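Certain chains of the assembly are absent from this excerpt, and the rest are unmoved.
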Amino acid sequence: MAERKINMGMVGGGPGSFIGRIHFNGAVLDGRIDLVCGAFSSDPERSKAAGKSYFLPDDRIYGSWEEMLLKEKALPEGKRMDFLCIATPNHAHFGPARMALENGFHVVSDKPLTFDTAEAEILADLVEKTGLIFAVTHAYTGYPMVKEAREMIRTGELGKIRKVVSEYPQGWLSDPLEKGDNVQAGWRTDPHRSGKSGCMGDIGTHALNLAEYVTGLKVTQLCADLSTMVEGRLLDDDGNVLVRYSNGARGIIYASQVSAGEENGLRIRVYGEKGGIEWVQAEPNRLEVKWKDRPLEVRKPGNPYLSELALYNCRMPAGHPEGLIEAFGNIYRNVATCIQCRIDGTTPPAEALDFPKVTDGLRGMQFIDRLIESSESDSKWMNF
Amino acid sequence: MAERKINMGMVGGGPGSFIGRIHFNGAVLDGRIDLVCGAFSSDPERSKAAGKSYFLPDDRIYGSWEEMLLKEKALPEGKRMDFLCIATPNHAHFGPARMALENGFHVVSDKPLTFDTAEAEILADLVEKTGLIFAVTHAYTGYPMVKEAREMIRTGELGKIRKVVSEYPQGWLSDPLEKGDNVQAGWRTDPHRSGKSGCMGDIGTHALNLAEYVTGLKVTQLCADLSTMVEGRLLDDDGNVLVRYSNGARGIIYASQVSAGEENGLRIRVYGEKGGIEWVQAEPNRLEVKWKDRPLEVRKPGNPYLSELALYNCRMPAGHPEGLIEAFGNIYRNVATCIQCRIDGTTPPAEALDFPKVTDGLRGMQFIDRLIESSESDSKWMNF
Amino acid sequence: MAERKINMGMVGGGPGSFIGRIHFNGAVLDGRIDLVCGAFSSDPERSKAAGKSYFLPDDRIYGSWEEMLLKEKALPEGKRMDFLCIATPNHAHFGPARMALENGFHVVSDKPLTFDTAEAEILADLVEKTGLIFAVTHAYTGYPMVKEAREMIRTGELGKIRKVVSEYPQGWLSDPLEKGDNVQAGWRTDPHRSGKSGCMGDIGTHALNLAEYVTGLKVTQLCADLSTMVEGRLLDDDGNVLVRYSNGARGIIYASQVSAGEENGLRIRVYGEKGGIEWVQAEPNRLEVKWKDRPLEVRKPGNPYLSELALYNCRMPAGHPEGLIEAFGNIYRNVATCIQCRIDGTTPPAEALDFPKVTDGLRGMQFIDRLIESSESDSKWMNF
């Protein structure tokens, strides 16, 4: 049994960062992880305020992540942070991630992994070299019903997969909010902070990750049509993609931030020879299973009929809804377990290794490259 | 006020024809139309049996449509059929349709309009030349909530349209049923009876028609990926298409008959600058309206808040579900009204003219051509 | 095989009668029944106009139902009406029903059966004495998914039934519409035309009928709390009832016409030892089956996995929605089959006998009596 909690440091996640707060909630939810330090903002005053709101002592609130990583490294094991949580905008993932790895810290990073693919490759190499744990929060794969879908397909319940539709419509960027004072809209539509893609980088990568995670297949060819619907916007805010999978399955991936009225509409449908599944993020505690010759089935968390992997990721008995914070929590719980096993010199259970890794993050970056390339091309298919 | 019912003759629709029965149900539902004659099968015995099941007198049950059209023409107005309902497989639409038009009969034909585009063009020309009424049963546009969606967009409630997703997954051809004795599967997967496309011709054309009807836009470019998932099948059973619309909107059209577990999953989502709509055929009495800055709204038939066009197509007060037969009924009611106005020498109300016409059928045939062409091409975009 | 259609006469159902139109639609939908005559209104001019709208010849449009019954009786079999459809307000059911039975006509009557129980008993006696067919349109039991629920329970799939919740909220009488010119509100809240109960008579009887039909059980005790929420209204517009069933099951029946915002919210839930079912009228093509130890199941019309009784009542393959008119149609189809068998001297199939009969109507009237009595009593339980 573990003798202490796992220690987390955080970069980013200061006032106004919605995602930083979710990382925090998910990390501490299960009582396995403590936030022990942070560099919450590049503005030292804001960083201090954020650190105070997390009740950190003054000497663990840092003015920069460079300072944090150096000073934490000097602290004794058990006191110093074990891993770094990165909750900054995209362009500021790479610096702290690399330095953390170079200094022996495990990492949990928000997605997309980096500003560009070159950075992502460096991180992937570093992870391979150092053997450190690196999680990327494609957190939607943390939901138990997503795990159940994956297990159904992995064990062949649906037969050979033929069709995959993964979609992610949002509507919050229907207006040019980036011209006002909306912080989120500001950086997410800014090529200098978001990278070469807007919508597809932000949420299209989730749609890809979910599709590949659930099916266990890889997209091998794609044909993309990205567009910018809001006048004057500098990055894509909508994208439609035809895809082909490694096993011959066909499908669609689409994402949008100008689908006015959609909140956060991530949805996946997968069809095999024997049946299909459908999962909708906004109602995450349902997995529809559609059979060729039997009634529609709806599986729900907390029930004994679920796969072991799904049940491993449920906290409560049936009928007690869990949400996105719990999905983040499942990733953090797995990371904590894996770090603990490193401390203990033991091997983590297979279930605990089931979280998105740096290679998933790298794949997302490569996906963005291919999408942009394809969208600008007159040729139909782009290999991936 | 009309002095008599409108007389319908039918070709096809014999034993085992599911669509023939729906045509009949929809036609007679409102008491405006009588079935007076038919050539229900190319087998005279089967035709006779079908005619008896409709309680037709012997002399109005014909052994062939050629015979029927000639003999009916010789009957006096009021006794003879006013229009021909065509409920045969695709390859057998053209013959009776042309001869009906050439002999002065109005026509209601099932979809897709014909076996190939050349035939469709001939029919379109004939309709233009003769001025006869020609309806094509893209019946999903007969639902009141589809009408409401169209009206919302036409009057600008959603603002400029940016994104359209029209999809039609079915799963009933997941297995090679055509190798057994399934009559429907037999002709629908047979290039000699169905035409050059299977799935996209059968239901992809519905998805196109619905998208164009609801938005009032035209698809101008497309990029298709059609496939045949069931080994040995001769026609496509799945297709994914990127589309661009006349006003710059982007979208997706897809159809499938191998999405195992889907019954009849026609669904459309349209997003404009101010909000979006979503309609699902399997629950046709709901129209979800998604607003950028207000709660989700669900409009339902029979309510005074609906548009006039929607209410014109409702039979009952709110809360009393109508289904596909009623949607067919709305087309037939409109056709009956238009024929009655011809008889009376009056002009039909605008609402009664709102049904799919030969030009919609022709467009469907052209769509099939473009899809096949695009799917076989390495170029990305095909003009349409 | 039948040689002719079954002939229907109608009383009531003139202009403004929503239920008359549904009776007509349901009756003619399947091509088994012809409307041949009618006395559509007590005002001869209105009756004539209605008859014309149904394309009846002048001599089959009558000024009164007395006249109709006498004159039709004098016509030869095959020409004269076979059965009478009664679509008048409650107080005008009894007269035509009795006279029809006394003159050898079968009857389909709207519900509640009569103005009071004494009248209902007379009709039940007459039916027993004459052996004529008498259907009461508790039409919600005509839906295929309701049939499926009944079959599941009958065959023991749910185990012994323990709990039944049958509810019917509407909101259309939230305001005193009867003080304006709303015809429906006028007679339905008028004790001289509706009978001693408003809401419970109109729709509470549906909730009872559905519960008893689906479970095969009888309510044996009840405890009611009826109320009138709209000031000045003369009849109940809301009622809540505790009930106990013949096998020891407990439950609730409630109905309301002042549940503002509800359209036509009939819903039933039944729980047995092994699982439960839920069916909602507004989405009639779904039957939720809730198992103790398996995933939730959703059964839908047109699927081979359904019971024979359910499939007997489906017109289309899976995924093609049917609505209330088709549910009425199922009752009419059964009535037509039964009359045809009388003509042929054969025995109808069991499925065709499955429609609500005069005894169900009588039971509804007795239910109203007991509810009123219970609601006014200080004692808790009233036997039923």
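Note that the chains are named A, B and C in the order they appear, and that numbering of residues resets to 1 at the start of each chain.
The rule is short, and it goes like this: a contact is a pair of C-beta atoms (placed from the backbone, for glycine too) under 8 Å apart; a residue touches a chain by one contact, two chains touch by 3 or more.
The structure presented is a predicted model; accordingly, all values stated were derived computationally and were not measured.
Undergrad: Assuming 3 chains are placed, give the number of copies in the entire complex as this structure defines it.
TA: Full complex: 4 copies of the single sequence.
Simple rule for what comes next: only the chains that are shown with their structure count from here on.
Undergrad: Suppose chain centres are the mean of their C-alpha atoms. Which chain sits farthest from chain C?
TA: A
Undergrad: So the centre of each chain is just the mean of its C-alpha atoms; given that, what is the distance between chain B and chain C in Å?
TA: Chain centres of chain B and chain C, defined by C-alpha means, are spaced 34 Å apart.
Undergrad: Please work out the Cα centroid separation of chain A and chain C, and write it as a whole number of Å.
TA: 55
Undergrad: Could you tell me the distance, in whole angstrom, between the mean C-alpha positions of chain A and chain B?
TA: 43
Undergrad: Show the residues in chain A shared as contacts by 2 or more other chains, in ascending order.
TA: 289, 296
Undergrad: What part of chain A is in contact with chain B in the complex they form?
TA: These residues of chain A touch chain B: 158-159, 162-163, 165, 167, 169, 171, 174-175, 223, 225, 227, 229, 238, 240, 242, 244, 250-252, 254, 256, 258-262, 269, 271-276, 289-292, 296, 377-381.
Undergrad: Could you please specify the touching residues of chain C with respect to chain A in the complex?
TA: Contacts found on chain C: 289, 293-300, 303-305.
Undergrad: Which residues of chain B touch chain C once you look at their complex with the stated criterion?
TA: 1-5, 18, 21-22, 24-25, 28-31, 35, 52-55, 170, 172, 262-265, 281-285, 300, 302-303, 315-326
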